[in-house]
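Left out: one protein chain. Kept in place: all the others.
After this line comes chain A, so read on.
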Amino acid sequence: MNGAGLRRLGLGLIPWIGAILLWYTVRWSGFVNVSLIPAPHQVAAKFFELLTREGLLIDVFASTRRVFLGVALGILVAVPVGFLLGWYRPARTFADPMINFFRALPPIALIPLVIVYFGVDELAKLVILFYASFFSGVIVMYEGVSQITPLYIRVAQTLGANQAEIFRKVIIPLTVPHILTALRVALGVAWATLVASELIAAQRGLGAMIQNASTYFLLDVIYVGIICIGLIALIMDLILRKVTARLLVWQDRAIA
């Protein structure tokens, strides 16, 4: 690794070290009951225990799969819908209030209804995650698409492009950045909604783990669960950012 790489790694690590130090400080400061805050090393020990004996990986896998499926389905629908709304102004006037209404509803508030209509199985969780990622993705898509300047389409027309060619060679490349942004936003929202979706009687999953731990007041398990969710979300975001950077090398970005 070269000097610049080390420097960046160091810069990236400092806030984490700071957070752990702060964690210890709060614990030992005496302001808070020590039994309410497990120490970082206790949480780490719990992490290894869960990993080796309780099948933490199964929970991680269950949650990741739910998020993945929910986001994939949500974005699959959000892309064409968002595109239509962004592209055809009348469609927007028509659907905008509706979409904003549903988007404003917190998915948690829908859980009782989802249980009534979809039961308590895998499907119910998927519905919640789908809901969350669809509505966050669709907004990003249509905001993005509606801001595409007509200039490039005009240029293509004067060069002789027909409707199909304009779509394939101009509109799609201009839409890809917005799809990627929608994906990132949806992933973030989906992780945030995960715990809520796993409140619906899930047996496995990080949200379920946190939920069960809270019944027995196992604070260290709760900490492990929360940190896992954060870490996985972070890793997914990093991967997506790398993919984005690769696909959008042509974009003029303020920060490379």
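Assume a contact is a pair of C-beta atoms (placed from the backbone, for glycine too) under 8 Å apart; a residue touches a chain by one contact, two chains touch by 3 or more; residues count from 1.
Note that in this section contacts and distances are computed from a predicted model.
Trainee: Among "Phenolic acid decarboxylase", "Nicotinate dehydrogenase FAD-subunit", "NitT/TauT family transport system ATP-binding protein" or "PadR family transcriptional regulator", find the name that the UniProt record gives to the complex chain excluded from display.
Mentor: From the listed options "Phenolic acid decarboxylase", "Nicotinate dehydrogenase FAD-subunit", "NitT/TauT family transport system ATP-binding protein" or "PadR family transcriptional regulator", the omitted chain resolves to "NitT/TauT family transport system ATP-binding protein".
Trainee: Consider the whole complex, including the chain that is not shown, and state which of A:L13, A:L105, A:V120 or A:V155 touches that chain.
Mentor: Of the listed residues, the one touching the omitted chain is A:V155.
Trainee: Please identify which residue in A:L69, A:L110 or A:L174 touches the non-displayed chain.
Mentor: A:L174
Trainee: Since one chain isn't shown, list which residues of chain A touch it in the complete complex.
Mentor: 151-152, 154-162, 165, 169-170, 173-174, 249-252
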